[in-house]
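Here the complex is missing one protein chain, while the rest keep their positions.
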Amino acid sequence: MSFPLLTATAALPAIGAVATAAVPAARRTAAKWLALAFSLGTLVLAGIALARFEPGGSRYQLTESHAWIKDFGVRYELGVDGIGLALMALTALLIPFVILAGWHDADPLETNSSRWRPTQGFFALILMVEAMVVLSFVATDVFLFYILFEAMLIPMYFLIGGFGDRAHSGSDENAAAQRSYAAVKFLLYNLVGGLIMLAAVIGLYVVAGTFSLSEIAAARADGSLTMATSTERWLFLGFFFAFAVKAPLWPLHTWLPNAMGEATTPVAVLITAVVDKVGTFAMLRFCLQLFPEASKWATPVVLVLALISIIYGALLAVGQRDIKRLIAYASISHFGFIILGIFAMTSQGQSGATLYMVNHGISTAALMLVAGFLITRRGSRLIADYGGVQKVAPVLAGTFLIGGLATLSLPGLAPFVSEFLVLVGAFAAYPAVGIIATTGIVLAAIYVLVLYQRTMTGPVKAEVQGMADLKVRELVVVVPLIALLIFLGVYPKPLTEIVNPAVQHTMSDVQKKDPQPEVEAAK
Amino acid sequence: MENLIALLVAAPLLGAVVLLCGGRRLDRVGHWLGTALAGASFVVAVVLFTDMLGRSADDRALHQKLFSWIPVEGFQADVAFQLDQLSMTFVLLITSVGTLIHIYSIGYMEHDERRRRFFGYLNLFVAAMLILVIADNYLLLYVGWEGVGLASYLLIGFWQHKPSAATAAKKAFLVNRVGDMGLSIAIMLMFTTFGTFAFGPVLEATGETSEGKLTAIGLMLLLAACGKSAQVPLQSWLGDAMEGPTPVSALIHAATMVTAGVYLIVRSGAIFNGAPDAQLVVVVVGAVTLLFGAIVGCAKDDIKKALAGSTMSQIGYMILAAGLGPIGYVFAIMHLVTHGFFKAGLFLGAGSVMHGMNDEVDMRRYGGLRKYMPVTFVTFGLGYLAIIGFPGLSGFFSKDKIIEAAFAKGGTEGWILGAVTLLGAAITAFYMTRVMLMTFFGEKRWQPDAEGHDPHPHESPKSMTIPMIVLAFGSVFAGGFFSIGDRFLHWLEPVTGHSHGDAPVSATTVTAATMVVLVIGVAVAWVMYGRKAVPAVAPRGSLLTRAARRDLLQDDFNHVVLVRGGEHLTRSLVYVDHSLVDGVVNGTAASMGGLSGRLRKLQNGYARTYAVSMFGGTAVLIAATLLMRAV
């Protein structure tokens, strides 16, 4: 038996979480470095997984399988396809930056308390989330996935509710109330989704007799497992609801702006760039693979909801006064694109959606973290409190602009590749949908440029005067992300290579073929 | 030779990266580095050009594939370049005018502390523009297309501390994005129709699809062209774009970027040839913009905005010519090149005037400047003669051909288009004479500025005048050089194709008519602005004048309908999201809370109440059991 690489990749941050939490209160800095070291170690393991993965090989690779709860046929079963691998790599990549960006976000305000250890807790929770997210990307057992899907809510709840953004308006109690409102809202929305999914998971077990993804898929393929149409639809809806809450899809989105607004910026990045990806990833892996017929049945409704998300999210982003909420609504718009790509059910759409998940993670992390640095300096999240920043802090303004341009999918930066693929994929299958979604690119330009104009240009405001430019730690966070955005925008081939075969498998699962170009079809 | 093509782009791109990431250490050499790399690109272009001339007409296209960009099942996008005669023409124009304007900027931006960054942006622009014209597929063209949009955004908003500049930059980008939407839809249509979006396969296969598809693609391409080339109805950004430094206006908003729409239409000629309806729309857009820009140009007192109106109008000519089909493609490009020279020269002249006049842009505050700025006066004057189509100068040849081609369209359309182009020529003569008279002739009208400094008009430094002189040479001789022996026609014909059409009037008649309207335009302008003194404060003017000053109210329409409407929409949506979408969920939660509050009252802690419920429950159970028995 070979080395359990995937288990190790998930276990390392979990061990790191325990180790970080155990660091004594006074050794705060040591805890930070320890957390960073563990996250970097995870990145190395993820890199090894990337290197060992063979794009042309079998569908799930690096597999592990152990009996867990024998009575219910629950197994500890892991394996990655290209999609899971790409997202696992994204998670492992982003966490070190999240930790670095949040270096001072959890320092206790009064230093005399010797027993209170918020810093250790903050970084331990981040590592805990990483462990669970990584494991959920590689779990091929439905029950195991469900448990992780729910369990990651616990550390996230504490991260949102326990460590708020210090740049808030109004009194501390008021801010604490809003923060706990946001945390509870996050928890309730996701718990309701999870509860419905639990019912569907049990239903699936009753129908299929196993939780193993590969067994169910094989049984469906050779015809030994058939589902009644209505059963399949109900089960699909149960799964889809949970993922749509997590993703989030309109009209289940309202928890996201609250959660992202109130949380510290690294946690906001964690939510939108990493945790929410589990939702869209699960749509691609579980909804489409387990319930292909029901997925096709639901496609028109899902596409309409995705379109509404795209346009509605963008319009609301235009109307926001708070920088972080603006980015949150922009993310809702982007998640609309991802879901659009998944349910367009064309190769381009699904490859695009997978790339989109990765690229959106990187671009939002870049934009949000720079926004966080800006907010920390001025102590306000309101756009109106800024003006003329580019004059005093040109590097900060420049990186903010690049993050913004990535968000509006400028060609040459990574998100363009994925967004265009999604649009082409949607257009090939449903031209009208593709055209409506294209208006999203205009709206994206509006909210990004208006944000940039109001915060960075114009006369220098008195409060902004003397604002420091990016420091070394902050540059270390931002520069690699931007470099990656440019690299993946110019040369996305390494990513498409591992994603393409997985997408072909999914396409054959749903038994869909790409529409033929008109000219070739005529021949 | 093919391997040199990538070098064209690589040089300015390297400059952009080094200058923008280099930091303050490069402040002292940045402008020289930027200029040198733009120049290097020009040298490469010349080498490629001489090589191309050495080959036979059918064998001139070069092709270089760098790498596979987005390989996805059924979707292949490559980073690959194609250099044929059409691309070569643009490459030469971009690199030559680009290099000249780099040189000019060394002097013009001398006192700006962010000059290094300015040159970085300029280099970025040149690189993006070159990608646009040498891409071998529409998706890579799209990269250049948005790249020049970005560079234009950065350069218009270069003086970001001015809110008006930041707003103008944003506006330019947003309006262009609407056009970009057209380009992306066109690419998607190509993909679903042809399975590819590379120039070669798409343009060869146009015969195999329906006219409806081609019309749709054509209209979407036109939308893109309208955005980039400031054609009605997406023209509103160009006037505001004059907020940028003048070299930017000369390079981007006169000579190169704004002509990208013409390139797109000519490049996609095969598509438009198969879609007469789309061609008709192109012609109409060109004709409307031609008059629109000219009328706006007549009313502006800001020298740069008057020139911007003129640019719009001249590009209208090119779009019109491109819409005529094979009769007009070559002439559209020829006018584009000559226009590139004389309009860049005019803008640089305007920049030189502003440089000497404490950045004053109001022509009513100029007057009599010919004595103070002889070189600027002469070069600007030559550009002026070229644009109005003075016999023998560049504009005469290129514009005349377009007017001829418009008549040659045939039928009523031909007559209408011919009349419109002639009318446009008359108005061009009028507003350019107006600019000339108000700036360089008459009495001096300048006044001390707010701080009491009297402007001291003076000639600009050598670094600025030399590019102006070179461009003036181009304005004078390019047209004649191209036209003698139909050189330009033979050069481009293998790529664009050419047909003569059936002209209802002879070429001589057209030339004569052009001369007549030219004289009328100049004479009217002289009567209004040359014979009597120009008032230093603009008179109220007629209704049309006032409307033209406000860009024929199109901006006001945009503001009321799009900006205000959009604001109301987003504001009400924010409200809806908070109260309705969130409200439904919160309402569910609240009603749950209310219900549980009521249920909680049952748990009052009195043992007897619990006993009652136990008895009651037991009684109900027994009753139910008995009832079931009975049934």
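In this document, chain identifiers A and B correspond to the written order of the chains, with residue numbering beginning at 1 in each.
Just so it is clear, contacts are C-beta pairs under 8 Å (C-beta built on N, C-alpha and C of every residue); 3 or more make two chains touch, one makes a residue touch a chain.
Just so it is clear, contacts and distances are computed from a predicted model.
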Which of "Protein-arginine kinase", "3-oxoacyl-[acyl-carrier-protein] reductase", "NADH-quinone oxidoreductase subunit K" or "Potassium-transporting ATPase potassium-binding subunit" matches, in UniProt, the chain that is not displayed: "NADH-quinone oxidoreductase subunit K"
Among shown chains, those touching the left-out chain: B
Touching residue (missing chain; options B:R24, B:K532 or B:R608): B:R608
Missing-partner contacts on chain B, residue numbers: 600, 603-608, 611-612, 615
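By our rule, only the chains that are shown with their structure count from here on.
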Rounded Å distance, chain A centre to chain B centre (Cα mean): 37
List of chain B residues in touch with chain A within their complex: 20, 67-75, 79, 139, 142-143, 145-147, 150, 153, 157, 160-163, 165-167, 170, 173-174, 177-178, 180-181, 184-185, 187-189, 191-196, 205, 208-209, 213, 566, 569-571, 573-574, 577, 581-582, 584-585, 589
Residues on chain A engaged by chain B in the complex (per definition of touch): 188-189, 250-251, 253-254, 312, 315-316, 318-320, 347-348, 351-352, 388, 390-391, 398, 405, 410-412, 417, 420-421, 423-424, 427-428, 431, 434-435, 438-439, 441-442, 445-446, 449-450, 453, 456-460, 490-493, 496-497, 500, 503-504, 514-520, 522
